[in-house]
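Here the complex is missing one protein chain, while the rest keep their positions.
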Amino acid sequence: MAENRVFDIAVSPHVGSSQNTRRIMWDVVIALTPALIAAFWFFGPRAIMLVAASVGAAVLTEWLCLKFMKRPVNFAFDGSAVVTGLLLAYNVPAGVPWWLPVVGSAFAIAVAKQAFGGLGHNIVNPALLGRAFLVASFPVLMTAGWIAPMQWKDGERIDVQACGVPTAHLMESGELDALSGATPLNALKQTFSWEGEPERSEEVRAMLFSKESIKNLFMGRIGGCIGETSVIMLFLGAIYLILRGVLELRLPLSYLGSVALFGWLFGGQGWFDGNPLFHLLAGGVILGGFFMVTDMVTTPVTKKGRIIFGIGAGLLTMVIRRWGGYPEGCSYSILLMNLGTPLIDRYTKPLSFGEVKKNG
Amino acid sequence: MGEIFKVGFMLMLVAVIAAVALGYVNSITSPIIAEQKEQAKLDAMIDVAGSLAMGELSFDSLSIPELENPYAEVDETLAVVSVTDSTGNELGYLFIAYGKGYSSTIQTMVAVNSTGTVTGTTVLYQQETPGLGANVSNPDKFLYQFDGRIASQFLLKKDGGGDEGLDSITGSTITSRAVTNSVRGGLDALLEAGIITLEGGAQ
Amino acid sequence: MINSMLMWVIVAAPDGGEPSFSIAKMMAIIVSAIFINNYVLSRFLGICPFLGVSKQLDSAVGMGAAVVFVMVLATLGSWLVYHNLLAPHGMEYLRTITFIIIIASLVQLVEMILQKFSPALYDALGIFLPLITTNCAILGVAVLNIDDKFSLGYSLINSVAAGIGFTLALVLMAGLRERMETANVPEALKGLPLAFLIAGAMSIAFLGFAGLGG
Amino acid sequence: MSLAQDFSRGIMKENPVFKQALGMCPFLAVTTSVENALGMGAAATFVLVFSNFLVSLFRKVIPAKVRIPSYIVIIATFVTLVDLLMNAYLPALHSSLGIFIPLIVVNCIILGRAEGFANKNKVLPSIVDGIGMGLGFTLAMVIMATFRELLGNGSWLGFNLLGEAYQNQPLLIAILAPGAFILMAFILGFFNIMEKRKRGGAK
Partner (left out) sequence: MSKVKSFAGGTHPPGNKGLSSGAAIVRLPAPGVVTVPLCQHLGAPSKPVVKPGDEVKKGSVIGEQNGFISLPTHSPVNGKVLRVENAPMPHMRSGPAVVIKTESEDGGEVYEPIANWENADIPAIINRVKEAGVCGMGGASFPTYVKLSPPKGVKIDTLIINGVECEPYLTADHRLMLERTDDLITGMKILARVLGVSDPCIGIEVNKPDAIELLEKKGVRVVRLKVQYPQGAEKQLIYAAVGREVPAGGLPLNVGVVVQNVGTCVAVADAVCKGMPSLRRITTVSGLGVNSPGNFEVCVGTPVSDLIAAAGGYSGDVERLISGGPMMGMAMFTDAAPVTKGTSGILAMSPEEVRDVEEGPCIHCGKCVDVCPLNLVPCAIATASEFAMWEDAEKAGALNCMACGTCSYVCPAGRYLVHYIKRAQNEVRALIRAREA
């Protein structure tokens, strides 16, 4: 009889799916690259420089924090810091100095992530907290650092209106100045404050909601943060993530649906006269909807909870766009909903199989 | 019963002593506080009206019944103060403009001469964002553009003021607009009431 | 005597304040007190209970309810006394001392009444009531209502909204702290520092409400 | 216990802010500048010393039943005193400390010392304890304010330390509400480490 062999023991199950955290994170990095190409196309090499600075700072900060806390430093290369660095850079205007995303990334990783215990333990989205930190600290840079997207015509670079509306008309009427350097949402916000001039307000809004404008929004031929402008490239990334099984669609769909609904409901001056498509495509909603609302660490785990989260974030986005102090509400809406995530999880815990709702 | 009485008495005693002591201190400080508030206002007025003429100035508040106050939601009456020199010559007027800014109602004191030209401005109160709107308090950032303008020239470039319009503070259009429009509103009211006229002044 | 009593009740708007009531202003007060100038996250009022009673959700809800309740009573009492007793007689300087006495006695009174007539509610709120006397948010709302020249109606609205804002912050905080109990927080930041860190994150997020309705 | 111990206790070992987490609201609210911190510190110290003094003086006279109400009245009296005096003589500081002056009444450091120390000790130690605690509170606020003013405004006690370039683009958040919370987290974290080191060393 053969010698009996001895084996290592381990807990069940002994097989597992091919998903792992590292792979998911790098998949997100891959999915974010098309938008980077668009950024290079529209904003020039400067955009790449800012993104590189941001990602470098994020990974370095992660490494330093882990080292300082005497934790395994290989976690710094699991890709999550890269995602945070990328998304932070995607959330700043292209005209800011290089140190701005560096400071933002360092804050995002050191304070918003590692101080809370690192990957998986943070309560709010690090990239977005980093962005909010930058807005509060350097408001001038963060609200005035827009640069207009570049366009090529007959082989030559021409500047177009950053707000993405057809420009000739505006130049003639002398209103061009009124919207200079703005983004579409900035332009929209301004129309809300021209209460005394309903016609002018209405006219500019009609231009913003026009087909031409929507087309520009879709392609990314508008002013905005580095990674948020080109909807089509973001879609490409999102499709990749869906194919790889990384994205669960409850969050993005409920968020986008809610933005569209409330955008139509009160995204114009009055009721029911907003343009849902404009509100979906402008600003950070697409970037946020596929890449930030979906940050699993800071969003609910239950199915119902994810839907509630998406609807709430969509509502807050539109409330801030319409009545708030900022032209865009995407990032704050996600941060605010992040605060409620534990409560949402708690109150949407599913009834387990075979359990009946208790009366009363 | 006696116990409660004693306890109540003690507490009352403490309160009475406290009230008396405070009343005494208050009697000393209240005139100082009032005076110092008055002085602060006076300083501001002198500061702004100093642009009207050199030398000793005196201030007299006007009550103008027919004047419609554009700031009715903040103050019942538009307080206009006439400025005279030591010999009693009427030099111009002071008024306070109220404009709803980003996060506060900004109070701007404006000196205007009798031909409707603004000669001095200062911000009395604002609670705008530090680093953004709060820069209105810094004369070099915004208010320096105000002197020498008449009512119709108070418009931001952004709001259709054209090349002649006012530059807004970087990143603080709302604050800039609030101050600009409130000053224009005050000037318009004075014009309408006939207190100032544009004859011979800047076009 | 009776006449002057009636007068007291009638005086419900401060000198120079608006006597009329507008829905827009009411909404502005509510939004400001709950979101923009949240008492805890932006004004730093009521930090102690915010840190002390936010470890568990159940007690956070209880504390929030108690604070709303006492805030309204304190506003009612202090407003009436200030505008009917102190201000008419030039005794504004006794404001602080009267308000704190009013609040302390109110808390005592509420405690006694509750204990007698609704022991269940007393059990639910009882432990929080004494904590509330030394809570800046209560005295703060009473004083700010005077400083902002609110009429009695606006003052009451403001106090309810402030209380709701406080409760909102407290409840969110409790949820987040419960979650953080199982987090791998750096040794140095465990305990109170972490609570401040969470409050900081909340406070940044609440900046998103800045300028709302403005 | 010696007077020196009574004095130093509040500054380091039992620092009301860093070691006991008391007086948090005014601490966070007024530390936007070193000047405010010093002003608030002085005001609180004044109230602490005098209320400790009176409470200790009358500790045998005041019946136990009305102890707390009496303390509150005593404290409120001194708070009002400070309020009036500051308003009269330091109006600028008074307006920037704002509502937090009347709120000294509910500052638990003060009630805590009255109830926890002055109530049980002779007059002199109580005064010294009040000074120590007051200084400890002030010191803590100055430390915090140093960080906040320097980072958020580039200056210290109004003196520009970090240069024009920094002041044009400071880390504004440090003087906003979130900055207070986050800095406090790290300061307390620092004390946590120190404490652990010390305890580790003693072992």
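Things worth noting here:
Letters A, B, C and D name the chains as they come in the text, with residue numbers starting at 1 for each one.
What we mean here is this: contacts are C-beta pairs under 8 Å (C-beta built on N, C-alpha and C of every residue); 3 or more make two chains touch, one makes a residue touch a chain.
Owing to the predicted nature of the structure, the values given are computational and were not obtained by experimental measurement.
Just so you know, the chain we are not showing touches A, C across the whole complex.
For the chain missing from the display, the contacting residue among A:Pro252, A:Gly267, A:Gly284 or A:Pro300 is A:Pro300, taking the whole complex into account. Of A:Ala106, A:Leu119, A:Ile147 or A:Cys330, it is A:Leu119 that touches the chain left out of the display.
For chain C, the list of residues touching the undisplayed chain reads 181-182, 184. For chain A, the residues touching the chain absent from view are 1-2, 4-17, 19-21, 23-24, 75, 78, 117-121, 248, 296-303, 306, 345, 349-356.
FYI, only the chains that are shown with their structure count from here on.
Across the two candidate interfaces, B-D and A-D, the one carrying more C-beta contacts is B-D. The distance from the centre of chain A to the centre of chain D, each centre being the mean of the chain's C-alpha atoms, comes to 42 Å. Chain geometry summary: the mean Cα position of chain B and that of chain C are 32 Å apart. For this pair, chain A with chain C, the centres built from the Cα atoms lie 35 Å apart. Along chain A, residues 111, 115, 133, 136, 139-140, 325 each make contact with two or more other chains.
Within chain B, the positions touching two or more other chains are listed as 15, 18, 22, 26, 30, 102-103, 129, 131, 174. Residues of chain C touching chain B in their complex: 16, 36, 91, 93-94, 97, 101, 210-211, 214. If you check the complex, the residues on chain D that touch chain C are 21, 24-26, 28-29, 68-69, 72-73, 76-77, 79-80, 83-84, 99, 102-103, 105-108, 111, 173, 176-182, 184-186, 188-190, 192-193, 196. Across the interface of their complex, chain A is touched by residues 57, 171-172, 175-176, 178-180, 183-187, 189, 194, 197-198, 200-202, 204-214 of chain C.
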